[in-house]
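Quick one: structure below, then a few questions.
Heads up, one of the protein chains got dropped from this complex, but the rest are sitting where they should.
What follows is subunit A.
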Amino acid sequence: QAIVWDEYLTGPFGLIAQYSLLKEHEVEKMFTLKPGRLPQADVKNVIFFVRPRLELMDIITDNVLREDRGRSPQRDFHILFVPRRSLLCEQWLKEQGVLGSFIHREQYSLDLIPFDGDLLSMESESAFKECYLESDQTSLYHAAKGLMTLQALYGTIPQIFGKGECARHVANMMIRMKREFPGSQNSIFPVFDTLLLLDRNVDLLTPLATQLTYEGLIDEIYGIQNTYVKLPPEKFAPKKQGEGGKDLPTDPKKLQLNSAEELYAEIRDKNFNAVGSVLSKKAKIISAAFEERHHAKTVGEIKQFVSQLPHMQAARSSLANHTSIAELIKDITTSEDFFDNLTVEQEFMSGIDTDKVNNYIEDCIAQKHPLIKILRLVCLQSVCNSGLKQKVLDHYKREILQTYGYEHILTLNNLEKAGLLKLQTGGRNNYPTIRKTLRLWMDDVNEQNPNDISYVYSGYAPLSVRLAQLLARPGWRSIEEVLKMLPGPHFEERQQLPTGLQKKRQHGENRVTLVFFLGGVTYAEIAALRFLSQMEDGGTEYVIATTKLINGTTWMKSLMEKLEPAPF
């Protein structure tokens, strides 16, 4: 058969099934979904792997209608919805008259995709917009289903904590689903002690700030898609002697980044300023290792050296790659613009001058910097001020609309709805209280040997991760007042475990908490949670799940109105 792929799905699927696996199942050809006629292929069956989206249905209709029915052999069509069938889509296909052309219409419930040993994502990029702008809870339903699957595999989670409206909905759905399937009580010893459900809108600040961990910066600058990153090729050209005239590669260099790569696992969550010393130490170790060959005297020693060679070569190539990446990042982080931007961000986060129009932002608008950068900054100011005063808000709005075009009023409206850029209500700014109580701004941050999660933003501790940290110890009772200032209810639920499965933690054994971010999570927050996991007397280890891996730019983009390009 042949598979026609929705481009968006190829990434996530690549994480769980390689082409070789599909080939084993008689998949001969693969095509990308696009309008027009389907390419020639001598197959009996054509399967469409798509998300249940109406625009894609239009393309499929186009494909099907243009199929030459006279050709032989005739091809059969099938459609596989990921993650679920959509009656709306099928209705649409019916109205176009092509629904009958599909022999099989199925769904493949790919809810949570593993990205690493401690990270799962639904890769639902519209989840935040749907939940918070459109009050559409479908992605929450998928999240709940994903959690049910997780519990079927790893045992019922005895304790559920949550903060936020969406968290409440997901918890309710989970409890209801459990009730409706009484036979699902299984005898698996629970892996997770606690589930913490967090709404993204409980912490709107963190994704807006520029991440400063190694992985976070790679994502901010180059964008990590399904653990792959595309980088400018110049620094990766192999340096061969005597081939000076060789042309530089023009295709971007594609690298996979996950914890299977030893060096990457070591540096990914560090503050970028601490990466350089790790890389230089590694360089010395690797050089020394290669020098060993001169000391190998006996056959046994030589044999041992040779057996370790592939590993050393892999380590050396890994080091070369990351040294190049670090150089690329350093070019950006040492630029004046990056520094100025970061300065303003940190001023806002530490509560300085959040109530007046900021000169740097104005200058950037005047110089017509990319709109997303501007939006991140003004939203950051608004969140750090619990909303802007009318005069300040109007000023920014006016400048943005005059400089970038009036049609952006639609985006500004979305941002207001999401709570990112709004009027201050009641004349009160809660942020300083929240900041002080939760210790969100730490002046004495140590980037090289951190002792607190605030190292991931060089001073700012992600609010969401602080909440997780305080939940474990000493518990949320101690921050009741502050919790009330954050949007949405907070709650606790317990799920019954059959007797015999109740776990008694040994002394020194860590609890395991699954933190589910509803609406997106950044790599910096993941790094912060990993930091907590490996703290000596932390007591808790964290596994992270989310609807989508995001950074400030991709998140902002998902909230912007899709505008048609200007006609002329």
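Structural remarks
Going forward, a contact is a pair of C-beta atoms (placed from the backbone, for glycine too) under 8 Å apart; a residue touches a chain by one contact, two chains touch by 3 or more; residues count from 1.
Heads up, the rule we're going with is that contacts and distances are computed from a predicted model.
Remark: of the listed names "Guanine nucleotide-binding protein subunit gamma", "Large ribosomal subunit protein uL13c", "Spermatogenesis-defective protein 39 homolog" or "Proteasome subunit beta", the one matching the undisplayed chain in UniProt is "Spermatogenesis-defective protein 39 homolog". Within the set A:Arg75, A:His169, A:Arg376 or A:Arg466, the residue that contacts the chain not displayed is A:His169. Within the full complex, the residue among A:Leu140, A:Leu415 or A:Ala468 touching the omitted chain is A:Leu140. Per the touch definition above, the residue from A:Gln91, A:Ser280 or A:Gln496 contacting the chain not shown is A:Gln91. Contact with the undisplayed chain is limited, among A:Ala289, A:Leu319, A:Ile372 or A:Met560, to A:Ala289.
Touch with the chain that is not drawn comes from one residue among A:Pro35, A:Pro114 or A:Pro252, which is A:Pro114.
The chain not displayed touches subunit A at residues 1, 15-18, 21, 24-26, 45, 47, 52, 54, 76, 78, 84-88, 90-92, 103-108, 110, 113-114, 116-118, 130, 134-138, 140-141, 144-145, 148-149, 152-153, 169, 172-173, 176, 181, 183-184, 186, 189, 191, 227, 256, 258-262, 265, 285, 288-289, 292, 308, 311-312, 315, 362-363, 366, 368, 394, 397-399, 401-407, 409-410, 413, 509-510, 512, 530, 533-534, 541, 543, 561, 563-564, 566-568.
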